[in-house]
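Below is one structure, written out as structure tokens; the observations come after it.
Subset of chains shown; positions unchanged.
Read from first to last, the chains carry the letters A and B; within each, the first residue is number 1.
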Amino acid sequence: MRVYINGSETEVAEKITVSALLTQMGLDPDTVVVEHNMVIRAKSEWAQLSLAASDKLEIVTFVGGG
Amino acid sequence: MSDVLEIGGIELRSRLFLGSGKFAANKVIPDVVAASGAQVVTVAVRRVDMASADENILTHIPKDCVLMPNTSGARTAEEAVRIARLARAAGCGNWVKIEVISDNRYLLPDNFETIKATEVLAGEGFVVLPYMSPDLMAAKRLADAGAAAIMPLGSPIGTNRGLKTKELVRILIEEIPLPIVVDAGIGRPSEAAEAMEMGAAAVLVNTAIATAGDPVAMARAFGMAVEAGRMAHLSSPGAILQYANASSPLTGFLSE
């Protein structure tokens, strides 16, 4: 199944949850924010939230900025 | 001294806001924050970068600082709102520096989109500090839109050119009943001090500290200069005169 993560088309497992995806990507859940199809999702939803084909996911974090 | 700056319900003793971009190594940031005395630190929001296992910037910023995410990267009010909401979802407070820029050469902010974004975000409970091109009527609209402070530029971002917009910033300070924070362009502690002497509520500095040979010492220098300028503003400076005025008595002396 293909989804769009941060603008890039990516192959992921069917119905993968956000939590699983983050783990697979090696990301610390405490340092990122997730937007799913333009809706920001709370951390508490990630374990239940399964992706569907063509979903758009934005995973963002803080970096240095002025 | 009980001279505090209140923004968004928070009482700040330091009037130097610090940007966290452009440091050669982020691990110097804790020392920079400590040396500067800053209590407000800006950060940017970006997509996670899988390629570079970049450390988390938040680990370098002391927990007692107010975090002020910016909306850099936004070219429209809509994008700025979206970025601000993402930033707030990170659970680090509700301050936001609105920055909407579509000019690629001078990176000058778009006051029109900034006002729109300010209105939306202030309505959603954000403490909104808009970065703006100094213009009195735009500042009035930002105030009406719910801004908590107004942040006009001194000169283009990252240029270290100083307080080139003095004439307009001076008018904002005089006419707008909100804290005026000079943001962008301040290149030297003397310029930060001058902004404070003019009555600015605070200054936001990033490039001048981050790109100095010794960023920690430069941070301390800016912290002291901001405090000095503020203190001078509160101490009723003497008049500026055309003709000289002796410091030593001019009364008669040996030759008379």
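The rule we apply is simple: contacts are C-beta pairs under 8 Å (C-beta built on N, C-alpha and C of every residue); 3 or more make two chains touch, one makes a residue touch a chain.
From a predicted model like this one, the values you see are computed outputs, not experimental measurements.
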Chain composition of the complete assembly in this structure file: A x4, B x4
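FYI, only the chains that are shown with their structure count from here on.
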Inter-chain centre distance, chain A versus chain B - centres from mean C-alpha coordinates, in Å: 33
Complex contacts: residues of chain A adjacent to chain B: 6-7, 25, 27-28, 31-33, 35, 40, 42, 58-66
Chain B to chain A touching residues, read off their complex: 19-23, 26, 29, 42-48, 50, 54, 56-58, 67, 69-70, 72, 85-87, 89-90, 92, 157-158, 184, 204, 206-207, 210
